[in-house]
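What follows is one structure encoded as structure tokens, with my remarks underneath.
Missing here: one protein chain of the complex. Every other protein chain is in place.
== subunit A ==
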Amino acid sequence: MNSLILSVGARFLTGLFLLFSLFVLLRGHNSPGGGFIGGLIGAAGFVLYSFAAGVEDARRALRVDPRAIGVWGMAIAVLSGLVSALASLDPFTGLWLILADLALSTVLVFDIGVYLAVFGAILTLVFALEETV
């Protein structure tokens, strides 16, 4: 699409989308949000960029093949659920590592995995459709 406003705006908006998607991902533990919606918002940022600059530029800006992002996301999500087998708990039971005020858990790892899986899957589909159309 040839629009100056869109192509200038997209450069700022894509960054904002990504930042906001990380915010939504992290707040998802106790409030509405999480990996799924975060991944969708992040993907929306790159979809906008691909509208403004074309799929080729969007792929270059992403640097990594979106399919690989999606698959690695799925790998991270599944592995975070399998870890609880080591503690002989039910699958996907959250394991916590608490360092002073910082609480880290396999739940967050799972959410990051879902974020990447959704992000990668949506971009794979949208880029493929834009290229065929």
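By our rule, a residue touches a chain if its C-beta (ideal position, glycine included) is under 8 Å from a C-beta of that chain, and two chains touch if they have at least 3 such contacts; residues count from 1.
The rule we apply is simple: contacts and distances are computed from a predicted model.
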Task = Just go with whichever of "Na+/H+ antiporter subunit D", "Branched-chain amino acid transport system permease protein", "Extracellular solute-binding protein" or "Sarcosine oxidase subunit gamma" UniProt uses as the name of the absent chain.
result = "Na+/H+ antiporter subunit D"
Key: Identified contact with the non-displayed chain, of A:6, A:26, A:48 or A:74   = A:74
Note = Answer key for A:10, A:47 or A:121 versus the chain not shown reads A:121
Message = Residue by residue, what part of subunit A touches the chain that was omitted?
response = 67-68, 71-72, 74-75, 78, 81-82, 85, 89-94, 121, 124-125, 128, 132
